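Shown here: the complex without one of its protein chains, the others still in place.
Chain naming follows the written order as A and B, and within any one chain the residues start at number 1.
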Amino acid sequence: MEFRNTRQGMAWLHTWLGLILGFVLMICFFFGSLSVFDREIDRWAIPDTRFEPQPMPSFDDLLIDVYERTLPDQDEYDTLMPLYHDEAQGPATPREQLPADEYWAYTTHRDPVLRMGIGYRVPQAKNPEEHNHIHANMTIDPRTGADIPDEQLKIGSDWFYPLHYSLNLQWKFIGYYIVGIAAFFMLVALVSGIWIHRKIFKEFFTFRPDKRPQRKALDMHNMTGVVALPFHFFFALTGLIIFASFFYLPVTNTLLKPLHELHEEIEATTTGLPHQRAGVAAPMASVDAMIVDAKKRWDDRGMAGEVGFLMIHHVGDANSYVSIYRAGSDRVALVGEGIHYSAVSGEMIYEDPEKSFAENAGEFLTGLHLQHFEHWFLRWLYVAGGLLGCVCIATGFIFIVEKRKQQHNKAGSQDSRIVDAFAVTVITGMLLATVSMLLANRLLPIELSNSELINSDLVNKGTWEKIIFCGVWALSFLHAVWRSAPVARAQSNPAWREQAFAVGAVAALAVIANWLTTGDNLIKTLLLDPYMAVAGVDISLLLLSGICFWAAFQLPKKHSENTEATQCNQFSG
Amino acid sequence: MQSIFWLILATLLMFLSMGWFALSLSAHQKQVNQSAIGHSQKPKPAQFKWVGWIALLLSGFCCLQADHPSMAVLVWLMLIACSAFSIAMILSFRPWWLRPLMSVLCMFENPANSDSNKG
Partner (left out) sequence: MTSLWIGFREYVSPVIATFVGGYLFTWGFTSLVISVCVFSGFDFHTAEYTGFLLAFPVFLLTFFLIFLSSYRPAAYLVSYGGGTLMTLCSWWLQLLMIDTGGI
């Protein structure tokens, strides 16, 4: 592979890597944009949780009861217990008797519900030095302590959000790696794109709607790529940094693991936070009193705030300690300013020191991606940025298809059909899958898991929603392939138009279904009894519906490149 | 409440800034002028750029008034992206909406010149 000059090499990289990994990037950008409002989508999808966000509830009066009544997850117990437990030391500890080793609870300024978790230790472990934890994760109503059952899928935070960084492909974490490679090539595509186009400032405002589709697509591709360049670059980069130590560059967990462990041991001695259990049982002091003290200390530092994250290490042991972290709703950086107390005496052991420049820079970069801050205007600007990214990638595909299909038409090739079908699938197909999932969420009964028809607890409502999401998406691909014959004749695929109509209709139906099944219509959620999380999702769906209907009417029923070119010439003449 | 005021002002200034930056390019100036009723007196591109930069920096100042600096810089960068896109769409579909931006600068031009041009 030899290139005449650097620019040609850059163009080759930009085109081919964009074409191959653009499909993944489209998913990352679109579902990343939705993730900005993942909690709000959760409220829409689980009507029982449509109440105001709550602060961290009392640990002593409420949370401790929830922790004590919860049992380890059955599936995780069945999978991990045989791996962790040492048979030579005796029979495995029954699930109900596994001792808890750590408790955590996490909330944000947008959460009415509280997420909690327990890590249980395995008493007779094969490798006692390792972190042999079996978990239980739960969500509760913090006002009463009642469980929010898991059959009701949190569509925003447990489906759309992980989709944008893991594609929800959990096998060997393959989804994370695919997204990581795509994110890296996004950076490559941005650098090579700038190199190719050069006239950045001129393309800042250039879109010529009266030109041919190919030119229009290129204008839009350049413009959306350039105006939101810092957004595109920093989101791809920070996405890589967030997962660097776990997946993409696990240097400190592999090559430098001995150094990492040595550091942890030394840190435990300097901070006074025990690294291991003492093996002596001890009761727990009032955690609420520690929280009052932590809030006072934050206030003294001029950063008054609520508790965002609470963690109790080595539960029930003399070495147990409580870590209390401040919710970072007024800062870009993540939750922080941790204060640690002895769980037995209730005395403060250690206060996190001021961070170094590198740590502050790293937390700022990861924080700007993870958005724990309370700033609704910036959230909407992020959504706009993400959607500009989607438009940029989508118009890149359209440009490639438009450019090739003329050549392929002359050569009698069918290759552009498949690219066009993929483009339809990741643009209108992805929208259709999303809105279909939301509509299904409002139509499927909550008692689905108990239905005699299904007769399996595994197939609950949430699972059906996932099946519908994936099924509709797969069908949209088949539809796009089936209708793609005109592309080989340099014409437009009618699937674009048909799927746009379908998205418009299903999105509007989802809003109506929400009204009929919960009584929450826009008049109520905007005016009579304002609840912006649901109103926001409804308005966005209606907006999407309108845009899709408009686009469907704009797209020609039968599109011929030649006729359009003639029309354009007539206009310009 | 005060921060909302500063954010609205920041958005407005950023929008104006991007509009003036667009008008500093001759192609876009032509788009706007085609729909104008004889603006023969045109400010120079450099003048558009100057006011564009001033509005851009003032918008940044407003962002800093509204939020913590770490947050303000993000709002400012995202405002650039969204305002530039909006201006591009206006230039494509409703270019005459940007005529007031040109007129504002014309007002600061030498009135004698404007009169002689009219004559």
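Criterion: a residue touches a chain if its C-beta (ideal position, glycine included) is under 8 Å from a C-beta of that chain, and two chains touch if they have at least 3 such contacts.
Predicted, not measured: the structure shown is a model, and the values here were computed from it.
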Out of all the chains shown, which come into contact with the hidden one?
A
Could you tell which one of A:83, A:255 or A:304 touches the chain left off the display?
A:255
Could you tell me which of A:125, A:187 or A:444 touches the chain that is not displayed?
A:187
Which of A:178, A:348 or A:365 sits in contact with the chain that's absent?
A:365
Missing-chain contacts on subunit A, rising order, are 1, 3, 6, 9-10, 13, 16-17, 181, 184, 187-188, 191, 237, 240-241, 244-245, 249, 251-252, 255-256, 258-260, 262-263, 266-267, 356, 358-359, 361-362, 365
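Assume only the chains that are shown with their structure count from here on.
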When the C-alpha atoms of subunit A and subunit B are each averaged to a single point, how far apart are the two points in Å?
36
Touch list for subunit A against partner subunit B, complex
201-202, 204-209, 223-224, 227-228, 230-231, 330-333, 364, 368, 373, 375, 377-378, 381-382, 384-385, 388
Which stretch or stretches of subunit B touch subunit A in the complex?
7, 18, 21-22, 25, 27-28, 67-68, 70-71, 74-75, 77-82, 84-85, 87-89, 91-93
